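What you see is the complex with one protein chain gone and the rest in place.
Now for subunit A:
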Amino acid sequence: MNASAPTGSQRSRDDRLTLPAAMRERIVAHARAEAPRECCGLIAGEGGALVELIPLTNDAPGIDVYRIDDAELYRVYRDLDGRGQEIAAIYHSHPTSAAYPSAADVDLALWPDACYLICLIADVDRPDLRGFRIVDR
């Protein structure tokens, strides 16, 4: 899958991120395991490549909403920074609605350099995973 999303500010809008099939499968599996709640996590990048998928805890109460656990996020972020890696992509699931960013997804897209991946699992046989770059213009 290609997601139109640069992972660094020096990149052009035309840059594309190639998501390895194994990572795609892990995101879909995470989405299914967490349903009906939304799953969330991130993908670490290094030198333009996606190197590690890191599932994280959805700390938001209820369904149809996510917030990556703040303390967990900070620990992971600090660790990645120490290793010279970056947050290349942030993923979450929409168990029943469209694989497009919601108003909240756009409003709260505070990491414009990252690719936002949204996984739809409404059709169990045909999960849909799409990537978006969400920037404040």
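The criterion applied here is as follows: a contact is a pair of C-beta atoms (placed from the backbone, for glycine too) under 8 Å apart; a residue touches a chain by one contact, two chains touch by 3 or more; residues count from 1.
Quick note on the criterion: contacts and distances are computed from a predicted model.
Q: Looking at what's absent rather than what's present, what does UniProt name the missing chain, "Sarcosine oxidase subunit delta", "ABC transporter ATP-binding protein", "Phosphate transport system permease protein PstA" or "FIG038648: MoaD and/or ThiS families"?
A: Answer from the UniProt record of the missing subunit chain: "FIG038648: MoaD and/or ThiS families".
Q: What is the set of subunit A residues that contact the non-displayed chain in the whole complex?
A: Touching the missing chain: residues 9, 38, 40, 42, 59-68, 70-71, 73-75, 77-78, 81, 86-87, 90, 92, 94-97, 101-114.
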